[in-house]
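This is the structure, below, for whatever I ask next.
Only a portion of the chains appears, each positioned as in the full assembly.
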Amino acid sequence: MTLIKQLKNQDEFVGFYLLKELEVKQTNANPPKDFLDIVLADATGEMPAKFWDASQTDKETFFPMGVVKVRGLVQTYREKLQVKIMQIRPAKEEDGIKLTDFIRSAPISPNDLIHTIQSVIAAISDDEIRSIVRFCVGKVEEKLESYPAAKTHHHAYFAGLAYHMVRMLEIGDFLCKQRSFLNSDLLKAGIILHDIAKPEEMIAQLGIVSEYSVQGKLLGHISMASNWITEAAITLDIALDSPKVLGLQHLVLSHHNLGEWGSPVQPQMAEAVALHHIDALDAKLQMVEDALNTTPETEEWTPLIRGLENKGIYRLRL
Amino acid sequence: MTLIKQLKNQDEFVGFYLLKELEVKQTNANPPKDFLDIVLADATGEMPAKFWDASQTDKETFFPMGVVKVRGLVQTYREKLQVKIMQIRPAKEEDGIKLTDFIRSAPISPNDLIHTIQSVIAAISDDEIRSIVRFCVGKVEEKLESYPAAKTHHHAYFAGLAYHMVRMLEIGDFLCKQRSFLNSDLLKAGIILHDIAKPEEMIAQLGIVSEYSVQGKLLGHISMASNWITEAAITLDIALDSPKVLGLQHLVLSHHNLGEWGSPVQPQMAEAVALHHIDALDAKLQMVEDALNTTPETEEWTPLIRGLENKGIYRLRL
């Protein structure tokens, strides 16, 4: 099977691909004719494609985010490669295709990420903190296996949120060893809880966010997580005004640091200051890494990155 | 008894006053001698006072926010009036003094304010909304009789918070009549709940805030109220993801309008937009009214008011 990034002009090929985008459009002919305007994708990249003369059945058969088998020809249109689709059908169960083979995803498997997170939770020494963390993680356990950390900003791919957590936990672990005044239980709990409501804030499929949920827009993931901690404490019979509940809610509420970035309060505990900066460090470095990985080696500069002051990253070759 | 605002230079007088501030200081003499540096207050104003040669007993007898009986002489020091205290003793039970006579307070009695608020709650037609509002108000019912709405910003006096609610409810009632697309239940509930956690965010006595509570600093009244609604819903067995819970939490969370003013989300319901602007209108007009009331009629300009772009208000005489 041919990977997208290997396709060259005039190649004829057969393979399975993700229908990342699909729209029915009309030609300029009179009368206009319907065709399918498509973006084919696999984990190595994506390419526009056209399926001319789409029948009514075709229009009802294909839908975005499905996997299809395609026979196509690579052409050049306006100096860019484009696939002319000659045959197309949906993948069948017997094709043995795994959808996740076709999408960008974290470099560590969801299973391993979840396993790491669960191990860290198990190692939290304080029973109440551990129980609250478990309760909140339990609300999104399944989604954690696939959800991205954001719509476009950073870690915007399959299992990106869990990957973000695991990397932050590694940094947090290092810092707790470097600086003994940090409480390891609080910092780990803060890292796991800080974005825990994101899977309910956004609606995503295969690691790609299509939109924000109503709750996500009206409350935001920060307040949602704070409410979940309240719910956890009531359910687990932990006093709502106990230092633990207060501390965990503060960690979540303050992790965006400033009001204009969405935090109603600013960090006022050692672990809250650490949490914010670990979050920033991991998110920004991941933006850099992802931009470098998805930019051809031959390019000196990555595209501009919104979250990095809208600058590109330069590959300095020493 | 002589009211503070009536005292003139060289007056000798006797009366009861609030010890609004009290500090033990030392004279420049060698060796230095202790004296009490005092601010006397009643509902009409306040004036600095000195009690020279304070004995050890004196230093242990008097404390801020108590009422005292004073015999004093008004003098001029650096072109300002100041009281030289000749005799001073704490008020006794048999003096029949009511502390609230000596402090600034809302122009409507706390009882009447609470009664109005309770009537409005009773008139909320939706059972679940009414119950949630009652639950939250129940958490601060007693404090609502005395708490100010803020430390200094606006309504910073006895029962100021309840007064702020009542005036806002009047405006809200008018607007619901003027514009039928506003849901009256939601708007009333939003008005009552928007600052409901302030009595737990601040520590106040007699309507004067001394500091913010730990919870107030780490969570802020906005997130606290959101948590209370979660708690109310669990207690009252109302689904946490029901539109009512969502709507009430959104009203509370968004009422400061912008992130830099403390709201993690911006108003996205008709009633939330109304709530923010009613809040602003009432708070700003009350700042104006209070500034005019506490500035002598003979002054053209009030002092500068932080919440009004740091401008004074001019008394235009037509």
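Lettered A and B in written order, each chain numbered from 1.
In the analysis below, a contact is a pair of C-beta atoms (placed from the backbone, for glycine too) under 8 Å apart; a residue touches a chain by one contact, two chains touch by 3 or more.
These numbers come from a predicted model, not from an experiment.
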Discussion item. Just want to confirm the stoichiometry: 2 copies shown, so how many copies does the whole thing hold?
Written reply: 6
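Heads up, the rule we're going with is that only the chains that are shown with their structure count from here on.
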Item to complete: Indicate the whole-number Å distance between the mean C-alpha point of chain A and the mean C-alpha point of chain B.
Response: 47
Item to complete: Under the touch definition given earlier, write down the residues of chain B that touch chain A in their complex.
Response: 214-215, 217-220, 222-223, 226-227, 230-231, 234, 240-241, 246-247, 249-250, 253, 258-265, 268-269
